[in-house]
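Sharing a structure below in structure tokens format, with a few things to ask.
The complex is shown incomplete by one protein chain, all other protein chains being positioned as in the whole.
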Amino acid sequence: MSEETPAFRVVGDVSALPDYAFGPRSILWWGNSAFMMIEGTAFVLAAAAYLYIRGKGGHWPPPGVRPPDLLWGGLFTAGLLLSELPNRWLQAKTRQFDLASVRFGVLVMTLAGLALAGVRAVELSHINVRWGVDAYASCIWLLMVLHTTHVVTDLGDTAVLCLWMFTHQPGPSQFSDVNDNCSYWTFVVVTWIPIGFLIYLGPRLL
Amino acid sequence: MGRGLGTSDDEKWRLNLSRVAIALAMASSLGAWGCDSEKRTVDATAPVTAPTGRSDPRLPAYADNKFQQSQGGLYFTWYGCGQCHSQSAQRPQNFSTANFRYGGDIPFLYQSIADGRAGGMPAYKDRVPAQQIWQMASYVKSLPKTNQYLRRREDLDQKGQPTGTTWSGAVR
Amino acid sequence: MSPAQSALFPAAEQAATQFDVLTLMLWICGVMYLVVLLFVALAIWRGARARAAADSPVTEAADPTLSRALAIWSCVVVLGLTALVVGSFFADRSLAAARDRETLVIRATGQQWWWRFAYRTPGGAWVETANELHLPAGRTARVEVGSTDVIHSFWAPPLAGKMDVIPGHANVLDLTPQRIGWYRGTCGEFCGLQHAHMAFDVRVESPADFDRWLAAQATPAAPQSGDPSVARGQVVVTQGQCAECHTIRGTAAAGKAGPDLTHIGSRRSIAAGTLPMSRGGLEGWIEQPAALKPGTNMPAVSLSPSDADAASAYLLSLK
Partner (left out) sequence: MTAETDLRARGLADRRRRLLAAWADAPGLWGFLTTVDHKRLAARYIVTTMAMLFAAGMLGVDMRLQLAAPDMHRMGPQGYDESFSLHGSTMLFLVSVPVMEAMAMWLVPLMLGQRNMAFPRLNAFSYWMYLEGVLMLWIPHALGFTPDLGWFEYPPLSGPAYAPGHRADVWAQMITFTEVAALCVSVNVVVTIFTMRPPGMTLGRMPLFLWGMLVASFMTVFGLPAVMVVTSMLIADREVATHFFSPSGGGDVLLFQHLYWFFGHPEVYIIFVPGVAFVSSIVETFSRRVVFGYVPMVVAVLAIGVLAFGLWVHHMFAVGLPKMGADFYTAASMAIALPIGVQIFCWIATMFRGRLQLKTPMLWVIGFIVTFVIGGMTGVMTASAPLDLQLTDTYFVVAHLHYVLVGGAIFPLLGAFTYWYPKATGRMMSEVWGRISWALVVVGFNLTFFPMHLLGLMGMPRRIYTYPAEMGWGPLNLLSTVSALITVVGAGIFVLNALLSYWRGRLAGANPWGGSTLEWATPSPPPPYNFDYIPTVDSVAPLWTRDELHALEGLSLDSREVLVTTLVDAKPDNRQKSPKPSLWPLLTALAVGVMFVGSIFSPWPIVWGSVPVAATIVGWFWPTRPRAQRGPLRART
């Protein structure tokens, strides 16, 4: 049993390796993905709770309650899906370190996020039922609050990135940050498809 | 969690003492606020007589105590008080506002329950023991401050509890 | 030790089935455990012998002999588990089979912290009692459990395993008692302050005795005692604060919140198994319920000592 550390024999040098990376080669991408996994699990469980309570039978929605209005929900859904176009474009530009396009892109995404948050605010007043009425209402609001939190969080993130990109000289890792933020927005868009279905079409179809 | 804005770094930040102090102060004041109202007395020291007035030494243990209020709510349901004083009854009989006609402190509320009032409120002192009247008075006192949805939520949880003579078994 | 609340002395078909599964488990697991112990002992013994050799550590993980042994071990584990799964499956089947033989319906309602039992008489009426379950030997009783407040669990170990008592859910448990005797059940799910004192007595008796008992329970209260204080006690109980929560059929007492006291004097214990039934016990319970069962919803009623004594005499006389 050795009392001293074993000797090291240097057999190579890593100083020539790049000092940044995109996507799965970057540490932060993995962190981002892991948190998306955690939040995705929470979404799935919230949806499961909705379906469990729905599965108890009875009226859905309860008598006297109108399902959430389709107009504002539809508008939000359309806007959210459309926002994925500039988002994709922006993500591609970050890999080219194209500062002008990236600045333009994050500005567009910030404005899109603000507009969508505005629509969401109106949408919340067209759910047509308060969460404290019964379990149906609680389930709808649970999903709504969960998703809205994500919209607002990512909007905040995008806005701060936007401010930073306009005021500073970004290095490669900052482009990588914008790249990750684009992935996160995609997560927000994709999760809305089942969640929106449960909120808007669930009471009508299920 | 913060995401996106990434692998940032350094720069020494001064210890923001003021923020820490504010946070700690808030936390401890919230804690201190919680204690008395959270007390839970379950032993045999319950009152067997009516309150003697506003300076009765037993009052603080009942006035804002969550446990006693909750017990009072239970008996409120058991004795069918909801038949006249349900949440959907007319104001002020539903106790949703603090303008109690005969006073909103425990001694007055106790008196109303125990001795009855003109206009249909019967006297309960021969039917309900003092301890429970204390608790019901505490409950009624808390009602104007209770969120209406929360009151309904509690009532629903107690729906299976016996409501006077109308009770007919477990909730199915 | 007392077998009254023990799962090791089954007195009903259901508990016997469960006891059989336990026996099967103990045999299979016991043998497996001994094998593991033997292996460990061997490994220590062999390892200690090998310690003398001081060459470098073994870095080759593979070992064909061990691989074969692992395969055999895995097969043994799988076989053992299969036996246990099959055993459980058949036990479950036999528990479910009792459903076709139900001849008696009982409603057990859990409340903080006592049990309300209601029997369906042959005439279709419901007869209510509390904290004491009577069952006819050899017949299958359908116990419908329900809760008025929080989750409890109906558990009489010598008769059968638990059935949770859940607000909003209608659960059913079958009991087919076989041995005549006194047993004890309790609440199996934590339900608040007095979860520890939420027991009930179980009397398994011959069908004839059971029918007599049920007929007696259906009758209104009739004090059976020559004690002069009984008459005073009746006034105290049925016209005072007790009546607001308790029913004594045949008197003015018709409260529904607490246990039915019509035949309380015939029961074995007081306050859901807290005290044995006696005049002194009743008096203590009436005067200081919170001292015996802190947190109980039974309030202290301010009675003079003589009134309390009379009340307990009256209650004890309600056979």
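Should a chain be cited, it is by its letter among A, B and C, assigned in written order, with residues numbered from 1 in that chain.
Throughout what follows, contacts are C-beta pairs under 8 Å (C-beta built on N, C-alpha and C of every residue); 3 or more make two chains touch, one makes a residue touch a chain.
From a predicted model like this one, the values you see are computed outputs, not experimental measurements.
Q: Kindly name the visible chains that come into contact with the excluded chain.
A: Its contacts among the visible chains are A, B, C.
Q: Taking the entire complex into account, which one of C:11, C:118, C:133 or C:150 touches the absent chain?
A: Considering the complete complex, C:150 is the one touching the chain left out.
Q: In the complete complex, the non-displayed chain touches which residues of chain A?
A: Residues of chain A in contact with the hidden chain: 1-21, 24-27, 30-31, 34-35, 37-39, 41-42, 45-46, 49, 52-53, 56, 58, 62, 99, 103, 131-139, 141-142, 156, 160, 164, 166-171, 173-174, 177.
Q: Write the list of chain C residues that the hidden chain touches.
A: Here the touching residues of chain C are 1-2, 4-8, 15, 17-18, 21-22, 25, 29, 32-33, 36-37, 39-40, 42-44, 46-48, 50-51, 53, 56-61, 63, 66-67, 69-70, 73-74, 77-78, 81, 84-85, 87-89, 91-93, 95-96, 149-151, 153, 155, 157, 160-164, 166-169, 171-172, 184, 186-196, 273, 294-295.
Q: Given the full complex, what residues of chain B touch the hidden partner chain?
A: Here the touching residues of chain B are 1-2, 4-11, 13, 15-16, 19-20, 23, 26-27, 30-32, 34-35, 37-40, 42-43, 66-67, 69-70, 73, 147, 149-150, 152-160, 171.
Keep this in mind: only the chains that are shown with their structure count from here on.
Q: CA centre of chain B versus CA centre of chain C: separation in Å?
A: Whole-Å distance between the two chain centres: 34.
Q: So, what's the distance in Å between the C-alpha centres of chain B and chain A?
A: Distance between chain centres, rounded to whole Å: 41 Å.
Q: Pull out every residue in chain B that's touching 2 or more other chains.
A: none
Q: Which parts of chain C, given as residue numbers and ranges, touch two or more other chains?
A: none
Q: Provide the residue numbers of chain A that touch chain B in the complex, in ascending order.
A: 27-28, 31-32, 35, 130, 132, 157-158, 160-161, 164, 173-174, 176-178, 180-181, 184
Q: So in the complex, which bits of chain B are touching chain C?
A: 42-44, 46, 48-49, 71, 74, 78-79, 126-132, 158, 160-162, 164-165, 167, 169-172
Q: Show which residues of chain B lie in contact with chain A when the two form their complex.
A: Contact set of chain B toward chain A: 1-7, 149-150, 152-153.
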